[in-house]
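With one protein chain withheld, the remaining protein chains of the complex are depicted in position.
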Amino acid sequence: MIPSSPLLPDQASDVARSVDHLMIYALSGLVFFSALIAILVLVFMVKYRRRSADQVGIDVYETNPKSHVLEIVWSVIPLTLLLILFGWGTKVFFDQNRPPADAMQYWVTGRQWMWKIQHPDGHREINELHVPVGRAVRLRMISEDVIHDFFVPAFRIHVDVLPSRYTTYWFKANRTGTFHLFCGQYCGTEHSRMVGHVVVMEPRAYEAWLAGEKTGPSAVASGEELFVAKSCNTCHRPDSSARAPILNGVFGTQASLNDGTKVLVNEDYIRESILNPAAKVVFGYQPIMPTFKGQVSEEELIQLVDYVKSLKAAPTTTAEAPQ
Amino acid sequence: MTAAATPAPGTNPDGSPRVHYLNAAYGLKSWLLTRDHKRIALLYLVSVSVFFALGGLMAVLIRMELVTPAGDLFQPDIYNRLFTMHGVLMIFFFLIPGIPAVLGNFLIPLMIGAKDLAFPRINLLSWYLYSIGGAFTLWALLHGGVDTGWTFYTPLSTNYVTTSVITVGVGIFIAGFSSILTGLNFVVTIHRMRAPGLTWFRLPLFVWSHYATALIQILGTPVVAIAILLVAAERTLHVGVFDPKLGGDPVLFQHLFWFYSHPAVYIMILPSMGVVSELIATFARKPIFGYKFVAFASIGIAVLGFLVWGHHMFVAGQSIYAGVVFSVLSMLVAVPSAIKVFNWTATLYKGSISWDTPMLYALGFIGLFTIGGLTGVMLATLGIDAHVHDTYFIIAHFHYIMVGGAIMGYLGGLHFWWPKITGRLYPAFWSRLSALVIFIGFNVTFFPQFILGYLGMPRRYHSYPPEFQVLNVMSSAGATILGLGYLMPLVYFIWSMRYGPKAPANPWGATGLEWQTTSPPPVENFKTQPVVTAPPYTYPAPTPSPGVALGD
Partner (left out) sequence: MATEAHGTLAHHFDSLEQQKDSAVLGMWTFLVTEILFFGGLFAAYGLYRSLYPEVFRAASHTLSIQLGTFNTVVLIASSLTMALAVRGGQTGKGKLSALFLVLTLILGSTFLVVKGFEYHEKFVEHHVPGATFHFEGPDAVHAQLFFSLYFLMTGLHALHMVVGIALVAYVAKRAAGGAYTPENHNFLEGTGLYWHFVDLVWIFLFPLLYLIGRH
């Protein structure tokens, strides 16, 4: 199923290729300097081996004025090579961590000891992630318990999955195939079994697979249901007499808070406001929202977050705080 | 070497000293209540060897499990405890005390011409704290151990595991104080107790390394102590500092933990580098090239080592800009290490080199540390670390440094100073063979792990995909060879204490004040106060005065 590779894992994305190129540069440096030292040491060991019992070595450092120069040279050259490695590595890292704007958004919940994946259209998978080739995929991830890590060697990146906030993993597969998915942060007894696969398919095959799979409602639809079921809509209404901030169009904006600071309304802020509403209250509103901690699971939180994200601002509504 | 015409007073017919620190007093009390730094060093030697053996046993069991892809030798639970305890025992009870507590304790007063460390009773207290900490950890081991990994990440360690986290935490906490007090003792000793004429730049590089190490012990250890305290508080009192449900941040633990644990790796390697400097100078019979650069490089490593802890957290959810800062700083900390390797190599140029066993270990160190260090630089590279983080690449990297580096240096030091410590020589053939067996066994064990890591095999995995098996089998085979290699010194060192030929005061022709006194030294180290008038590593070494030298 997965071809075994002698020295290199499958290279399934452009980012993976750039990591491998970076590695070749680093490896060349390693081989060069290790070989240099090893050869010099062995040559010196043989050439300058002790010939008679009381022979001493010759101190070249004090007598040779070039010694200091040598010290500087072999400090500066490695430093320069290291800074190149640093710069290049940083560029690759930024590529690894900055998804393009048009990425498809999936949700990943990690918990001891399984991966729960939710497609944008509502498909759910356990320990498997089916994606179409050639499309950028962004995973927003959170843990229900301890710190996990989403690791796909074929894409050459790990990202930790935290219980306190969302983290992001992105990739764009450039070939089809089935690739290992591992949990990359020790998370307890069955850590080694928290594994699965990323299955990259041709677009048509992917569509066929989607059609064949049973699917539930999309995250947004589930979120809307929850929003009503938990009575969020009784306060968060798009009219100016509401006791709660209007949520339409609020995602991605800067909100001013009661303590004078500003906060970006992102997924973490929405999640936090559901679990601990009094932590960051919008300016002009009272901290009267009850907490839903213990009443919503991480998956339900994901659905609510997705729903709020989907609420577009109505043209004539202005978000005003009641006096 | 001048032969004494008649044995000097206080010496046996064969020239060895009649009374020395080993036979000056007998009985258990004279050992357990000793204030002699040399005896305390031997107490540590026994203790760290016990923990090394236990940790090594765990390693053997781990490698046995990993011969097959399925988790078929142990339950996952047991396997998790094995690798956790392997890490805890090896790091906190072998590598951190290791060279400073055994060789540093024994040699620093001798090297600076003092009668003892500044605070002998605190030195003994250090050993007792270490032993008590070890006892706690062993007690936990007997009750099933811990399964959090030696890194104890929260919230796994605070809210999810049911094993003896607090007991082991207390053990490490107490042992941490042992480390702090040893560091404190060394700093004060090196500042205040140097012999007349022994200026800073006349000190052996071994002393410089231990000074730098002591700085780290003093500044870093208290922070991990607080981290452990907070984990214990979280487990018992549910304070919430690391618990997101109570408003805390689990990543804060990682910052507190790595703030110590990164400099800790320099505690583990700097003393070994100090040993290597002594070995290279002695067995090339010339001063270390660029003495001042090497001395300052030690201090540089200690200082810079405190600024790079975030490179363990590149993918932990910290900001990518923080990652950038830690990455560039981590590149900087590689430079002083590189300087040392180049300086050691340059020392060999035009040297008068002998292939004695300690030198073989020193050379093994240079080769393996270079590879380990360069792979470290790869890990400091953000783009690469994102891929190999928490894989076998990391395991290979730190074992190259800790085993290929630190332990080779430790063994080289033991082989070098063994005649001084015990007054006995050991068989040259077997000792050279052990160095070779260890070098080969080590590489066969750990080199395949670099490849496994880049292929994607995560660490702390009990079972793995079948395509990783060949490399794992190779690694386990190497571990057998390595284990055999470690057993060899155990046998011939013990043999030598009874049957080895008596050692002269200076069997290697080395410089350094420790070689100017008898093997073994008297209780008060020197019969007369040494005075230093020359730079270090001035060859040929001065002949020990009559009464000190052993007749040829």
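Going by the order they are written in, the chains are A and B; count residues from 1 in each one.
Operating definition for what follows: a contact is a pair of C-beta atoms (placed from the backbone, for glycine too) under 8 Å apart; a residue touches a chain by one contact, two chains touch by 3 or more.
The model shown is predicted, which means the values in this text are computed figures rather than measured ones.
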Which candidate, B:Ala140, B:Val223, B:Leu513 or B:Ala541, sits in contact with the chain we can't see?
B:Val223
Sort through B:Ile62, B:Ala114 or B:Val328 and give me the one touching the missing partner chain.
B:Ala114
Cross-chain touch to the chain not pictured, restricted to B:Val67, B:Val239 or B:Val303, is B:Val239
Those residues of subunit B that touch the unshown chain are 109, 114-120, 180, 184-185, 187-189, 191-193, 218-223, 225-227, 229-230, 233, 237-241, 246-249, 252, 255-256, 259, 524, 529
Just the residue numbers, please: which parts of subunit A touch the chain that's not shown?
258-259, 276, 278-279, 281, 287
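Assume only the chains that are shown with their structure count from here on.
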Report the inter-chain centroid distance for subunit A and subunit B in whole angstrom, where each centroid is the mean of the CA atoms.
36
Show me the residue ranges of subunit A that touch subunit B in the complex, using the header's touch definition.
2, 4-5, 7-9, 18-19, 22-23, 26-27, 29-30, 33-34, 37-38, 40-41, 44-45, 48-51, 54-62, 67, 70-71, 74-75, 78-79, 82-83, 85-86, 88-97, 112, 145-147, 149, 151, 153-154, 156-160, 162-165, 167, 180, 182-193, 276, 293
Interface with subunit A, subunit B side, in the complex: residues 71, 76-77, 80, 147-149, 151, 153-156, 159-161, 244-245, 247, 249-251, 284-287, 289-291, 293, 314-317, 320, 323-324, 327-328, 331-332, 334-335, 338-339, 341-343, 345-355, 363, 366-367, 370-371, 374-375, 377-378, 380-387, 389-391, 451, 454-456, 458-465, 467, 539-540
